[in-house]
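Here the complex is missing a single protein chain, while all its other protein chains stay put.
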Amino acid sequence: MDKIKVGIIGSTGYAGQELARLLSGHKHAEVIRYGSRSYDGTAFSEVYGNMYEIADDTCASDDLEELSKEADVIFTATPQGYLAGVLNETILNNCKVIDLSADFRLKDVAVYEKWYKIEHKSPEFIKEAVYGLCEINRDKVKGARLIANPGCFTTCSILSLYPLVKEGMIDTDSIIVDAKSGTSGAGRGAKVANLFCEVNENIKAYGVATHRHTPEIEEQLGYAVSENGGPLTINFTPHLVPMNRGILATCYAKLSAAFDYDTVRKAYEKHYSEEKFIRLLKKGFNPETRWVEGSNYMDINFVIDERTGRIIVMGAIDNMVKGAAGQAVQNMNIMFDLPEDEGLKITPMFP
Amino acid sequence: MDKIKVGIIGSTGYAGQELARLLSGHKHAEVIRYGSRSYDGTAFSEVYGNMYEIADDTCASDDLEELSKEADVIFTATPQGYLAGVLNETILNNCKVIDLSADFRLKDVAVYEKWYKIEHKSPEFIKEAVYGLCEINRDKVKGARLIANPGCFTTCSILSLYPLVKEGMIDTDSIIVDAKSGTSGAGRGAKVANLFCEVNENIKAYGVATHRHTPEIEEQLGYAVSENGGPLTINFTPHLVPMNRGILATCYAKLSAAFDYDTVRKAYEKHYSEEKFIRLLKKGFNPETRWVEGSNYMDINFVIDERTGRIIVMGAIDNMVKGAAGQAVQNMNIMFDLPEDEGLKITPMFP
Amino acid sequence: MDKIKVGIIGSTGYAGQELARLLSGHKHAEVIRYGSRSYDGTAFSEVYGNMYEIADDTCASDDLEELSKEADVIFTATPQGYLAGVLNETILNNCKVIDLSADFRLKDVAVYEKWYKIEHKSPEFIKEAVYGLCEINRDKVKGARLIANPGCFTTCSILSLYPLVKEGMIDTDSIIVDAKSGTSGAGRGAKVANLFCEVNENIKAYGVATHRHTPEIEEQLGYAVSENGGPLTINFTPHLVPMNRGILATCYAKLSAAFDYDTVRKAYEKHYSEEKFIRLLKKGFNPETRWVEGSNYMDINFVIDERTGRIIVMGAIDNMVKGAAGQAVQNMNIMFDLPEDEGLKITPMFP
Partner (left out) sequence: MDKIKVGIIGSTGYAGQELARLLSGHKHAEVIRYGSRSYDGTAFSEVYGNMYEIADDTCASDDLEELSKEADVIFTATPQGYLAGVLNETILNNCKVIDLSADFRLKDVAVYEKWYKIEHKSPEFIKEAVYGLCEINRDKVKGARLIANPGCFTTCSILSLYPLVKEGMIDTDSIIVDAKSGTSGAGRGAKVANLFCEVNENIKAYGVATHRHTPEIEEQLGYAVSENGGPLTINFTPHLVPMNRGILATCYAKLSAAFDYDTVRKAYEKHYSEEKFIRLLKKGFNPETRWVEGSNYMDINFVIDERTGRIIVMGAIDNMVKGAAGQAVQNMNIMFDLPEDEGLKITPMFP
């Protein structure tokens, strides 16, 4: 079998580099282009020393349309607005596109423009774009030309809560997601706020009541309430944690009835027991980000507080893998009819 | 003026050591005993190298009653149950006692025994013990013989929410406190769970729906609802963060009416504008643990989410200072009629 | 081809767990026993949550001789003295043994007993034990029954300096190795010194002039000076760094003549250019531990200081992989005539 030819636009950001790492272990794919505007002309392995003698190719500042003639699939790990600005019908006819930015995640352009504060340049492709949350939308992913790869917080929040919402076990106006993320989620841009000394020995909330993943969670989780979405409104608060990788979402909601652990557990098993990448932990074990580090796993468990009638669901992922590059590869595998875990059979690394 | 003679029982735990650090800069107090069972006979500065040439005294395993004859005040930074097991009338007649454990924090013995799972050995002193949350109970602290110094999570949670509860601005059954703590809160015991490699590069929730600071927050915050307490029930979830110091409490509650920022701000100012150690941040600035590190400050701010009708209050303290030793010294200052910030005029250290 | 049956004694220490991680991705090996005295009866994945749904086997406290009847190879990741205390001819006839402890690394029993301060219980096996530094002793490893897997500091120090010593390019009495290690090297024992708050935000030297890897480095590097070893004496100083993984060795030595970069480079290439796991970095790039994290690579480079006539060689490994479990698997691959990198084709993970 010929290898899938992969192009990466934005390969020198953290998500792009993680794609390179994962694809270096993928049997049926090869990277033919390490796209990078900032490092055009530099060897990829000079930018990321871990890739030395593994990916010594020279980075190139590529035109997406040109690249689409050679590639079978292109991952765009680019700033918001880039893909929407250059996408066209030719590209989508030439190859598959998996977009790690937010450009095609929200179905309502107005919502996109309100939360991202930029104009959407190619709304005509929004409708066909498939929201690539594999465990929920697997069937739609199969035939898609354009995948909107979910955000990291979004993946973690939605998968944590999905069975509860789908099965009507919680009040959909009572959801609070308090999320904690490692710093790689902030990207590799040179900003004072992300310097070692600013992040280390600190924890802070940010984007309180205004974070852009909020409408994405609401929209997608809303489809679990009703076909056309909602009603479902949440509070979402991300926090920055002094660690490289990992997202932990601590989710609170009012149970719609006095369900016990086993009943709720069954709802989770109904939806996830066949999923290779979702691990429902044993009762009494809480998800921790360290146990999924480097892997595509998502760990989930929950506690019911009878005193308050609330359920506390905890979900943990590696933001770089299941929250970005890993899920993107998972989508690629589904689209190309490969085993869903090809290139992703990675045992989490500890410590 | 003679210096206050201070004894510390449990001086070689983290909270005890922090007391030693703070008291080394206190003009009107001197430590006459570094109590320690584990390091009996060892120089204090061999246990904590930072204290070399500052506190080279030899640690001693002291009898509380004996020590009470020499000391003006004794801090007990000891495991749960210790003080309740040895306290008696003689001791309290000899000197003041400021207890950093939980032994005298809860007024209801049954609640104590249920959450702490140990028998309370001297319930007769519970009633007179004053809950030493200085900003709320300053007047009672003044004349007290026995202070129950508040827990770290408790201090942070209560002070974050107090004005809202006191002024009736939130629904008291809607409160969720999602707290994040540095690792010094776990103490200096040699446990696998607290090893560097277990804590580093990880975040986890623990004690979900069962953490012992829950009833303490509920009781104290309940007094702001009504004189006899409550009704007020909360969800409280602590998380362990890979950093040494600091607690951030992210608190969620339903506003009881559509208050705007300025109205709520006024409630906070009413209660805290005269407080030296509480800093209400400028609008738009969120509390971060790094800005209070090493100091007795508590930073507070909030955001109102009109979409959900909830307020998100954030409070940050240094768990070792305002959450333990600093507040204990603040209590001592009040009890001995000293300026409340003596020994505590410490500018937070960054980075 | 039948899978190699692997037993791990001491599987619940960090090195044992790393063996489990690496072997979970090995095509021709399967772990048949997760040996552990401390966690006898507990599922391996309850001890290490990363292994959940990957290695859920129950840990057992195994007798080495019993296990040798079922296993093709046994890894002992055990405290010093354990293997020497139980090894016998029957075991070595039944299966291969790869020892990650120091029991069979030093050829001179007296040196072992002096530096380790314990009696050696089975000196009769010292002679046949092969020092499993694959790149140097590959041929001897092939036919061995018993492998003494090198120490982490030792691997890094020897491979950094070997070409220089072998080619006579440095004065062998001028060598200083200043090494820096992540904290996983200290193991999973519950010790105050290794608590998060003790290690974080700190750097210290330890075992100054007395660390046990010193004679190991001297002996092995000595064989590069002369057949019978030496003369070669070094200063070796390890430091503890607040990070999980990685060793960086900064080595200083007087050049025996005024060699330039290219000449020295050729010596390194002569010995290492065919080595899959040794990466000689491009001129101007210094090894950093992050670039080898999670992998079996060793990165090497050097700088010549003409002002002082010294060469500064830097070598970086992941102490858990090339410094322990990875090299052990590499030895297994050599012994069982498998591709040397089977199970070890791991791209380093960053960040």
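To keep things simple, chains are lettered A, B and C as they appear, and every chain counts its residues starting from 1.
The criterion applied here is as follows: a contact is a pair of C-beta atoms (placed from the backbone, for glycine too) under 8 Å apart; a residue touches a chain by one contact, two chains touch by 3 or more.
All figures in this text were calculated on a predicted structure; none of them were measured in a lab.
> Among B:48, B:82, B:223 or B:268, which residue is in touch with the absent chain?
B:48
> Among A:42, A:88 or A:194, which one touches the chain that has been omitted from the display?
Touching the chain that is not displayed is residue A:194.
> Spell out the interface residues on chain C facing the chain that's missing from view.
Those residues of chain C that touch the unshown chain are 173, 176, 178, 180, 182, 197-198, 200-206, 208-209, 233-235, 237, 239, 241-246, 248, 250, 252, 286-290, 293, 303-305, 307-308, 310, 312, 314, 351.
> Could you please point out the chain A residues that touch the chain left off the display?
14, 183-184, 188, 190-192, 194-201, 242-244
> Where does chain B touch the missing chain, residue by residue?
Touch set of chain B with respect to the missing chain: 14, 17, 21, 24-25, 46, 48-54, 184, 201, 244-245, 279, 281-282, 285, 288, 290-295, 299, 345-351.
Assume only the chains that are shown with their structure count from here on.
> Tell me, please, which two chains come out on top when C-beta pairs in contact are counted per chain pair.
More C-beta pairs are in contact between A-B than between any other chains.
> Using each chain's Cα centroid, which is most distant from the centroid of chain C?
B
> Do chain B and chain C, two copies of one chain sequence, contact each other through the same residue numbers, with over half in common, or through different ones?
Copies use mostly the same positions to touch.
> What is the distance in Å between the mean C-alpha positions of chain A and chain C?
37
> What's the distance between the Cα centroids of chain B and chain C, rounded to whole Å?
It comes to 46 Å between the two C-alpha centres.
> Of all the residues in chain B, which ones touch at least 2 other chains?
Correct list: 197-198, 200-201, 242-244.
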